[in-house]
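In this view, the complex is presented without one of its protein chains, the others remaining in place.
The letters A and B name the chains in turn, as written, and every chain counts its residues from 1.
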Amino acid sequence: MSHDTKSSYYLPAPSHWPILGSAALFCTMFGAAHWLHGNSYGPYLFALGIAVLLFMVFGWFGAVIKESLAGFYDKQVDHSYRWGMVWFIFSEVMFFGAFFGALFYARISAIPELGGDTTSIFTASTLTHYLIWPNFTAHWPVLHNPDMAVFAGPKQVMEAWGLPAINTLILLTSGATITWAHWGVVKDKRKHVLWGLLFTVLLGISFLICQAHEYITAYEQYQLRLDSGIYGTTFFMLTGFHGLHVTLGTIMLIVILIRAYLNHFNPKHHFAFEAVSWYWHFVDVVWLFLFVFVYWL
Amino acid sequence: MKNNFPVFISRICLLLGSWFCISSAYAESRINMPQGVTPMSHDIYALHMMIFWICVSIGVLVFSVLIYSLIKFRKSKGAVPADFHEHTVVEITWAVIPFLILVAMAIPATKVLMRMDNTDDADVTIKIVGYQWKWKYEYLDQGISYFSNLSTPVSQLNNQAPKNEWYLLEVDRPLVVPIHQKIRFLVTANDVIHSWWVPALGIKRDAIPGYIHESWARIEKTGTYRGQCAELCGVNHGFMPIVVEAVTPEAFAAWVQQQTAGKTSLPPDIKKEKSQAELLKQGETLYTTHCAICHKPEGTGMPPAFPALKGSVIATGPVKNHIAMVLNGKPGTAMQAFKEQLSDEDIAAIVTYERHAWGNDDTPRYGKEAGGTVQAAQVASQRAESTHEKLN
Partner (left out) sequence: MSTAVNDVHEHEHEHPEGFWGVLGRWLFTTNHKDIGTLYLWLSFIMFFVGGAMALVIRAELFQPGARIVSPEFFNQMTTLHGLIMVFGVVMPAMVGLANWQIPMMIGAPDMALPRLNNWSFWILPFAFSLLMSTFFMSGPAPDFGWTFYAPLSTTYGPKSTDFMIFSIHLMGLSSIMGAINVIATIFNMRAPGMTLMKMPIFVWSWLVTAFLLLGVMPVLAGAVTMMLADRHFGTSFFNAAGGGDPILFQHVFWFFGHPEVYILIMPAFGVISEVVSTFSRKKIFGYRFMIYAIVAIALLSFIVWAHHMFTAGIPLVTELFFMYATMLVAVPTGVKVFNWVATIFKGSISFEAPMLFAIAFLFLFTMGGFSGLMLSIVPADYQYQDTYFVVAHFHYVLIPGSIFAIMAAIYYWLPKWTGHMYNETMAKWHFWLTVISINITFFPMHFLGLAGMPRRIPDYALQFTDFNRIATIGAFIFGFSQLLFLINVVRTVRGHGPRVGAKVWEGAHGLEWTLPSPPPYHSFTVPPEIKN
């Protein structure tokens, strides 16, 4: 009802999607907490929440797509969406920043201190080592945790130049294919777009398969787990959240592929495509940091 | 309303004044930081007063301009607004001057901090371990080690008895240290973060589980110095005081002598059997100091975090589990292992007490395992067993 105001800026009518989303989030979180506490209804609430959330996402985005196709969006609206996406990605960067921070802190400060490294300026007291953890030696990646009775260390660590290197290659290639697809959009070449996106999706899926394989190896052969001490902790939390983002990104790519197939984009109007490609590049860049700091150095 | 205000304010003042008079029966209120008895605390005090006066002077300056303007340029007095709204030189000046003041503050602060950081060449080294909710002191060179618990009786906490002068600031065994010697403190914790704080020494160090952080003191005067845990560490954070007894080096040496001598000359005779009455009496006192803070004198605990012992499955079930619980605690909960804190005799007495207090020996109700007496020998054998298990 409001889009008939005199404003040139498109103002959406009241929408029931957000409140539904809030309720769904509540249900998800409430369910998750009960699940963690071993209450039988927890998983169901959680699943219900997720289902409603998905329904909300489809409904909401569906409405946006409809409005977009109806031509309600002028340049200014487009800009709003762009700013929205850019700063959303920035917030994601900061989220990863927290976990990278934890990794750097462990490597630069905690492990040297526990191991009695006197050369580090970040060691507050070397007595931590001599009085509490005399048997611990500072070494990254940590194979022998300070207290092996509580946190049994991994048998082996992840080698950078095996699967991870291949995964790097996969993601870098996918960065190229999506850019290629983008050119296709700009040049209005449908085939080009579809193939580019399809390749990107396939690369995303192969990345995930490789990662799944890697996780299985880690758990079964290397005894490298979430509870293998700080190395396992940072390894799985960082690569895990990245993997989650790749999964999300791949789903988004699939949606975009379908929309491209339905001819939703034209050279002037393809914000959704760009948003997804930014997201994909972001996931890509995070991986490079992961590769360097988690696997390699 | 203009007329009402003075009345109202004077009433508040009256109210406050009367409270002051009533409450002056309590200990005297201080309004400033203690100057303390160590070089560190003097340095801190000097810094504190310096920054305080700097802030006061800046405040006086800024506030007088403000008050002057508020009075002088009232619209009701016909003030007409001027039209200036920018002046770069002024802006830069009032950024640079505070900056210089800050530099002047930072220099002495840095010096003091560097001095504080140097814990080398200590004469006495004491490791301090925070537990929920007590402190353990280990004299690393002298081989002395003991726990220090709050000694204020529960009746005072619950307002059933008049509070004594050092209410909440008194312990059963204070930390004893010599004056004029450099004491190095190594602070850590057993469970959660605590903070060892004695204002008169100018020391506040967080006790972080798994890490050691250092501090030092050279006390100038004999005396008793009190402090409290200064990091929220759970329910009884407000109830883990610190008392430091600073004595002359000679007195300290004598104290050390006495502590170490006491240990070797009196090997506890665990073979000796005690009567139930004896155990119960001893057990009750020990229970009050060591267990009542969580499980409450009435044995009701504070469920669900701290289970009741009254009628508890363990305290009325097989005695072996009961002893094991006290010896080894339950890792990851506030129920800590008491085997380092309590002797076999002590544990025997406490367990016996718990099994009889609050109707726990009601065998018709709780089954035939309830009640019974425990002797030190039994605890000793279980202790040996558990140590053995751990070695495997």
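In this section, a residue touches a chain if its C-beta (ideal position, glycine included) is under 8 Å from a C-beta of that chain, and two chains touch if they have at least 3 such contacts.
Note that the structure is a prediction, hence the values are computed from the model and not measured.
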item: Selected residue (touches chain absent from view) among B:228, B:276 or B:343; value: B:228
item: Touching residue (missing chain; options A:110, A:158, A:246 or A:275); value: A:110
item: Hidden-chain contact residue, picked from the options B:55, B:261 or B:384; value: B:55
item: Those residues of chain A which, in the complete complex, touch the missing chain; value: 1-2, 4-7, 9, 11-19, 21-23, 25-26, 29-30, 32-33, 36-37, 60, 76, 79-81, 83-84, 87-88, 90-95, 97-99, 101-102, 105-106, 109-111, 113-114, 121-125, 132-133, 142, 145-147, 150-151, 225-233, 236-237
item: Contact footprint on chain B, counting only the chain that is left out; value: 1, 5, 9, 12, 15-16, 19-20, 23-24, 26-34, 40, 43-44, 47-48, 51-52, 55, 58-59, 62-63, 65-66, 69-70, 73-76, 79-87, 90-91, 94-95, 98-99, 102, 105-106, 109-110, 112-114, 116-117, 156-159, 163, 165-169, 187, 191-193, 195, 197, 199, 202-206, 208-211, 213-214, 227-239, 302, 304-305, 332-334
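In the analysis below, only the chains that are shown with their structure count from here on.
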item: Whole-Å gap separating chain A and chain B, where each centre is the average of the chain's CA atoms; value: 44
item: List of chain A residues in touch with chain B within their complex; value: 113-114, 124-125, 127-128, 131-133, 146
item: Chain B - residues contacting chain A, complex; value: 127, 186, 188, 210-214
